[in-house]
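One chain of protein is taken out of this complex; the other chains stay put.
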Amino acid sequence: MINVTPDGIMASVRKIREMSPLIHNITNYVVMNTTANALLALGASPVMAHAKEEVRDMVSIARALVINLGTLSQPWVESAFMAAEEATARNVPVVIDPVGAGATPYRTKVFRDMILAFPPTVIRGNASEIMALSMESATTKGVDSTDPSHQAIEGASRLNKELGSVVCVSGEIDYVVHGADVATIRNGHPMMPRVTGLGCTASALCGAFAAVQPDAPRAVAEAMAVMGIAGEMAAEDAPGPGTLQVRFIDALHRLEYSHITKLLKVGGKS
Amino acid sequence: MINVTPDGIMASVRKIREMSPLIHNITNYVVMNTTANALLALGASPVMAHAKEEVRDMVSIARALVINLGTLSQPWVESAFMAAEEATARNVPVVIDPVGAGATPYRTKVFRDMILAFPPTVIRGNASEIMALSMESATTKGVDSTDPSHQAIEGASRLNKELGSVVCVSGEIDYVVHGADVATIRNGHPMMPRVTGLGCTASALCGAFAAVQPDAPRAVAEAMAVMGIAGEMAAEDAPGPGTLQVRFIDALHRLEYSHITKLLKVGGKS
Partner (left out) sequence: MINVTPDGIMASVRKIREMSPLIHNITNYVVMNTTANALLALGASPVMAHAKEEVRDMVSIARALVINLGTLSQPWVESAFMAAEEATARNVPVVIDPVGAGATPYRTKVFRDMILAFPPTVIRGNASEIMALSMESATTKGVDSTDPSHQAIEGASRLNKELGSVVCVSGEIDYVVHGADVATIRNGHPMMPRVTGLGCTASALCGAFAAVQPDAPRAVAEAMAVMGIAGEMAAEDAPGPGTLQVRFIDALHRLEYSHITKLLKVGGKS
């Protein structure tokens, strides 16, 4: 059973605000500014670094590593592999966000190679990304359901069995899959997918929570709950996604226990 | 005659919202976030991808390709050429935004080489960029006017004759030039040039409209009209360009037929 409670979420948020853990991001050009701002607003310390000459040193002082190759190219892929290797050796939690897996063979292969070489603590993607990554690990493509989220949860479960990684399938409902346990988070707002990079922000927040909460499935579920709750706070009366993006950062900064108790919508099974 | 009407604009906007066409952007670091957000707010699906290993695959699933090398370097130039070649072969509409053409010999040459190698569907730039690109194609520099916009329109016309591309000269008044036809769009707000990258956003929107409107001059004029109208909506009571940037994204999301009928200011000759 993945234990997601207002008290647990608030305890993690307080730890992030007090310890200000350094989160090392190797992430894409589109979201660097908003990812850094989200981590700062929550209370963490972001750093973006990808040079081969320093990537291992940066991992060595970080409390989590978040890899998101949304605008990948070969030099970045190589640095990401080096960073993942170093983090694995040092037991620094690693979050991998397989942006666009399935869209091109190159992306799918890079992400597949990376998770096999260095099984991460957490994989977070949308349904099609998780299905693309997991298809390759399926002995049969075994699609016994026409419900895409059902297929994605099965894919997440296969990836979890294969690698041991906590797998999060995010969407209208977020699913956090680990062993027989599945937590479901029903927070969020329909306007959120109209803001670029909130999925990338979710992965960065998974890193921040994993830096202070050693129970990884719980850290991921807490991060996704905070994403959804901040999104709901930001969407209230927002005339469009421009305003939502700005207020989302404000909401991470303003977040208090009362918001969580009022808004949290979680469930699960084990 | 380039036909720009509220009904036509709204029909294109509705198609973008319904079909959510994938727009492949090879664009600069400064504007990636705002370009992606503008396309999402309008209803399109942006993707940013530049790796040689995937750029052809990405073009093959895209409905338009937008190339904007505002922060160019050699690897990006090579990828952009590959993408332009693939898009041309597949009849995917291509928009080229020659950011900073004329500022350095390298930029001017890269953009000139690119439009000669793969004449795009659309070229959109400001007056000095279009003049820089077209000067090189003029047998005489033939500057028979001291009015810079007149010179730029002549340059646009030369480029159009040479390449067949629809050429848009944007500024206080936007001109869309194709054959003997010139559409003029008088929408927009004086604060818009104080926000970085709205020109780049205009080029991305040209891509989105070209994805749903096969009449390219009309697609470009519609995109520029929507830019200007959204800018006017955003500038109303805005205390500065920071707020304008946020509200511009909101305006693309909120845009309705009534805004267009109320605000549209177009003219033209043929």
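General remarks:
Residue numbering begins at 1 within each chain, and the chains themselves are lettered A and B in the order written.
Note that contacts are C-beta pairs under 8 Å (C-beta built on N, C-alpha and C of every residue); 3 or more make two chains touch, one makes a residue touch a chain.
Worth saying up front: this structure is predicted, and the values here are computed from it rather than measured.
Within the full complex, the residue among B:6, B:21 or B:100 touching the omitted chain is B:100. Taking the whole complex into account, subunit A touches the unshown chain at residues 29, 32-33, 36-37, 40-41, 46-54, 57-58, 61, 75, 245-254.
Residue positions on subunit B in contact with the hidden chain: 28-31, 33-34, 70-74, 100, 103-107, 193-197, 238-243, 245-246, in rising order.
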